[in-house]
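Here the complex is missing a single protein chain, while all its other protein chains stay put.
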Amino acid sequence: MSTRFGSLGNLMKKQDLILNAVCLLFATGFVVMALSNVRWAGNFFSIDSLFFTLVSLLLAGIFMVIPLLWAHENGVLKNLFAAEGDDVPAEPVPVHFAGTTKLFLAILGLLLVLTVVEVLLAYIQVPLVLMLTILVGLSLIKAALILAYFMHLRYERMSLVYTLIPMLVICICLLFIFFPDGFRQLGLRVYR
Amino acid sequence: MSTHAHAAEPLVADDWSGGTFPYHIGHRKLGMWLFIVSDALTFSALLIGYSYVRVSSDAWPAPFAFYPSIIFSTVMTLCLLASSFTMVMAVSASARRDRRRARRWIGATMLGGLTFLALHIYEWLHLINDYGLKPFSLPAEWLARWPQASPLFGATFFAITGLHMFHVLTGVIYLGYIALRIRRKTHEDVEISGLYWHFVDLVWMFVFPMIYLLSVDFHPPGH
Partner (left out) sequence: MEEATTPIEPSAATAPQVVAAEADPHAGAHPPHGHHGPPTGFIRKYIFSIDHKVIGIQYLLLAIFAAFVGMFMSVLMRLNLTWPGRKWTILETIFPLGAPGGVMTPEFYLSLVTMHGTIMVFFVLTTAPQGGFGNYFLPIQVGAEDMAFPVLNMLSFWVTLVGLVVLIAAIFVEGSTIIGNTDFVNNFLGGGGTGTLGPIGGWTGYPPLSALGKIAGPGQGAGATLWITSIAIFCVASLLGALNFITTLLNMRTRGMTLMRMPLTCWSWFTTAILALLAFPVLLAAGVLLLLDRHAGTSFFIPGGLVFSDAVLANKGGSPILWQHLFWFFGHPEVYIAILPGMGATSHILSTFARKPVFGYRAMVFAMFAIGLLGFFVWGHHMFISGMDPRTSIAFSVLTLSIGVPSAIKTFNWLGTLWGAKIRFTSPMMFAIGFVSLFVAGGITGLVLGQTSLDLFIHDGYFVLAHFHLVMGVAAIFGMFAGVYFWFPKMFGRMMSERLGQLHFWPTFIGVYGIFVPMHIMGIVGMPRRYASFQEYDFLRPLDPLVLLVTVAAIVTAAAQFIFLFNFIWSIFKGERASGNPWEATTLEWVTPTTPPPHDNFGGHLPTVYRGPYEFAVPDAPEDYILQTTPDAGEENVAAGAGHATAGQGVQGSSGNGHNGQH
């Protein structure tokens, strides 16, 4: 009756996948541990080392049982690539995607021009502080272009912009408070 | 049931009164946006940390000659920008339900990403093998040119670009997964993968100037 429940139904499958992934991860981890032991143990044929290898492999084997059983039951590979003729899941919200190829090409062009300008600055050897200022400014413009057009933020609700951007901007601005301390360090250093 | 479904109608007056998506975007897209905000802060913290150690150092090496290093990294930048464009075309195609074309555009995007990765790894190997740059120390000849230089150059370079490379790699795998199963994916899925990819591109728009362009060697020894 709803994709939400439908998706919960799919999630049961996903749950299997997750369980298997977790088991595989652990199994791989233990195999890696055993292998690393072989590589770095020094004397491999010591009691410690053999015990460690044995326990690791045993644990890896135990963790492999669940994925193997599952793969046996389901024929995983057959399932993975079956693409044709499947039900396409419905969109949660109606699709709307504004912007034309021309617009995106224009944005790409603008980004390329700005990049070239940045590189040119490096070529003509602008003093560092001025360079930094211009570079940060240009990068912000580029970031804004990517956000607005490529990431489509310009066509989303303004409320989304108001939600996301201020928290990011505030936090990043706050990080700048580190710098007074950074400059202070310069005067503190005894060892050069 | 449907007889009293009218009851709530006056209540659902606007986007924020519940029972609707306030931003008109689905869960996963909102989740991806929030993840991007969070990940952006990780990168911000790293870049600010880099700036911090740079301003608190007596000297900072500027080893990248305009040719070939900067040109090389510019090409890498162009790769990423181009792949961002192809990604937006993929999303656009998917919005028109043209899954075949969407898959092709995603393929092109992955190609851009892989080129970037290959070039970047080449660059890393070049710096490590030919110059002798290490995460914990500077090559001897750099130390001779910049005697007070901080050994953190290599550390910041490898940490920041390494984390970015990790994101690119994740992105390529993610896009590959989407392309492989595009017939089972909604437009929203494609769009979300696009958001992630553009974010990776966006981060590079800061990494490239901060790491490369601010360390340009104005007087390379050969000249």
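Labels A and B are assigned to the chains in the order they are written; within every chain, residues are numbered from 1.
By definition in this document, a residue touches a chain if its C-beta (ideal position, glycine included) is under 8 Å from a C-beta of that chain, and two chains touch if they have at least 3 such contacts.
Everything numeric in this text was worked out from a predicted model, so none of it was measured.
Enquirer: If you put the missing chain back, which residues of chain B would it touch?
Expert: 1-24, 26-28, 30-31, 34-35, 37-39, 41-43, 45-46, 49, 52-53, 56-57, 134-137, 150-152, 154-156, 158-159, 163
Enquirer: Can you list, in ascending order, the chain A residues touching the missing chain?
Expert: 1-6, 8-9, 11-12, 14-15, 18-19, 22, 33, 36-37, 40-42, 48-49, 52, 88, 90-95, 167, 170-171, 174-175, 177-178, 180-182, 184-185, 188-192
The working rule: only the chains that are shown with their structure count from here on.
Enquirer: Taking the mean of the C-alpha atoms as each chain's centre, how many Å separate chain A from chain B?
Expert: Going by mean C-alpha positions, chain A sits 9 Å from chain B.
Enquirer: Which residues of chain A touch chain B once you look at their complex with the stated criterion?
Expert: Chain A residues touching chain B: 81, 83-84, 86, 88-93, 95-97, 99, 101, 104-105, 107-108, 111-112, 115-116, 118-119, 121-123, 125, 128, 131-132, 135-136, 138-139, 142-143, 146-147, 149-152, 156-157, 159-160, 163-164, 167-168, 171-172, 175-176, 178-179, 181-186, 189, 192.
Enquirer: Where on chain B is chain A touching in the complex?
Expert: Interface residues on the chain B side: 15, 21-27, 33-34, 37, 40-41, 44-45, 48-49, 51-53, 55-58, 66, 70, 74, 77-78, 81-82, 84-85, 87-89, 91-92, 95, 148, 180-188, 191, 194-195, 198-199, 201-202, 205-206, 208-210, 213-214, 216, 218.
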